[in-house]
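Below: one structure in structure tokens.
Only one protein chain is missing; all other protein chains are in place.
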Amino acid sequence: MIEEISTTEQGDLVVNLGPQHPSTHGVLHLVITLNGETIKKVEPHLGYIHRSIEKMCESLSYRQFIYVTSRMDYLSSHINNHGCALCVEKGLQIEIPPRARVIRVLMDELTRLASHQLWWGAMAMDVGALTPFFHAFREREAINEIMEETCGARLTMNYMVPGGVMIDLHPNFQRRTKEFITLFRSKIDEYDELVTDNVIFKSRMEGVGYLSREDAISYGCSGPTARASGVSCDIRKLAPYEVYGQLAFEEVIGTGGDCYARYLVRMQEMRQSLAIIEQLIDNIPEGEFQAKTKAVLKLPKGEFYSRVETARGEFGVYIVSEGGMTPYRIKFRSPGFSNLSALDHMARGHKIGDLVAIMGTLDLVIPDIDR
Amino acid sequence: MAFLKDYISEVYQGVRSLLKGMKLTGYYFTHRKEIITQQYPDNRAEMKLAERFRGEVVMKHDEHNEHACTGCTACELACPNATIKIITKFDTTPEGKKKKALDTFIYHLELCTMCNLCIEACPTDAIKMAQSFEHSVTDRSKLTKKLNNPGSKIREGVE
Partner (left out) sequence: MFSIENITHSIDAWLNHALNPTMVVLVESLIVGISAITLFAVLGLVLVLMERKVSAYMQIRLGPNRVGPGGSMQTVADTLKLAMKEGLTPDGADGFLFNLAPYIVISVAMLILAPIAFAKGFQIWDINIGVLYVSAVSSLSVIGILMAGWASNNKYSLLGAMRSGAQIVSYELSAGLSILSMIVLTGSLRISDIVASQENGWWIFKGHIPAVISFIIFIIAVTAETNRAPFDLAEAESELTAGFHTEYSGMKFALFFLAEYVNIFIVCAIGATLFLGGWMPLHIGHWTGFNHVMDYIPSSLWFLGKTFVLIFLMMWFRWTFPRLRIDQLLNLEWKYLLPISMFNLLLMTLIAIKGWHF
């Protein structure tokens, strides 16, 4: 607080953006120091949706704590659950059957697609075009219906368990996913027509919010935010887990470092996800969907860390176990937290409209940051 | 002269991209068949939810009003946030031995996160997820439910 007062000069305006605001995706409180319309400093105040998830997990067993991570980054709920299951399996040192591996990757990629679709709609809405939001949700509905049929829920699917997945795929899954792929291939071109090539949109995005490669690395950014600045950080390529090592897909790296580059990286990632799903959907191996595990899971004493690539970046699960039924300490490394820390650096010297565009391309989900 | 050519081509490209976008929204404006809105309260009769949809936990009862719950409390132990509370009593079997049986299965719908862990944990497949989702009530005590029907007892042969 004291530092804030001494850096404001005469004529500066201190404006609060949020916590209740249409374009901060969640409850994010930004204290912006403005000089006229130019931003001098952005200070995020977090904690409005802190639910002490990490503390709560200390009293839950290793099967029970996975559902809570769905509520953190609710747009990549499968991927978060996957990360937790991987960490527990690392501790228990159990092997997952191949069918379960493929199912997990399929669900991950569908979730990534759904998350990027929502990101696209919400970002277009922030910039001012209100129509793409509805178009995006129409396609997302198709994915939600696939999830509902197999997993039973549409947003917070508690589907991954240590050892595999909870229940086998529904018989309709393959057919519906194939229909979705053909549908979405044509729609993604529509997305490009409506928003990507639009001259107004480009002028809002190009040259705004530049993040250099060195800054991206030093702030700890990950995911499409860092990849658009030229940092190669896709965990699916660097430290492949499940079947990612055997799939043919590209890591999408951009060079612009500005908002438009981040936008293009995510659009390309959607296409890559479609390619991955296409490769896998016809080759799901038969077999078990869950490895046999003991009724009560006890991790040996030690520390275990595993990481997965969510739609936002690197999600890490760090478990410290004392050998009991419940963990001693669980820490989640959330991608949004590190991405948000780069916001101040990116937004200086721009206008408020640009701040909204930058936050849109960072793809923040505040419950992920606040846990 | 090059400046003028750039200027004109910039204007032309800009206008072309705008018209492309307008064509798409114009298409959706004229094709009303693309509307996928479901008129919710009116279409309850035709609405069919997926069979695995997690609405709320119910106990399966057959036509003789018998269920399969032995009162083993596996679901209560599996539940992450104390949504289920099982009250057991002691029944006398025909041989005269005392056996643990289910008295009441209390289910707090207001706390349930529909995570499916209780269904996974049940060894006798006694509970399942129903597809109802209209849970709002005006009186909070209605959300605390007893899952076993009154006067029901366990089916023969379930262990």
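Order as written gives the chain letters A and B; numbering starts at 1 within each chain.
Here, contacts are C-beta pairs under 8 Å (C-beta built on N, C-alpha and C of every residue); 3 or more make two chains touch, one makes a residue touch a chain.
These numbers come from a predicted model, not from an experiment.
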For the full complex, contacts between the hidden chain and the displayed ones involve A, B
Only one of B:6, B:34 or B:125 touches the unshown chain, namely B:34
Touch with the missing chain holds, among A:204, A:236 or A:371, for A:204
The one of A:57, A:110 or A:125 in touch with the missing chain is A:125
Among A:259, A:356 or A:369, contact with the omitted chain is made only by A:356
In the full complex, chain B touches the hidden chain through residues 11, 18, 21-22, 24-26, 28-29, 32, 34-37
Interface residues of chain A toward the undisplayed chain are 13, 15, 21-23, 37, 124-131, 133-135, 138, 194-195, 198, 200-201, 203-204, 351-354, 356
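What we mean here is this: only the chains that are shown with their structure count from here on.
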Interface with chain A, chain B side, in the complex: residues 13-14, 17-18, 20-21, 23-25, 36, 49-50, 52-54, 78-80, 113-117, 120, 129
In the complex, chain A touches chain B at residues 60, 63-65, 67-68, 131, 138, 141, 145, 148-153, 156, 158, 161, 166-167, 170, 190, 193-195, 197-200
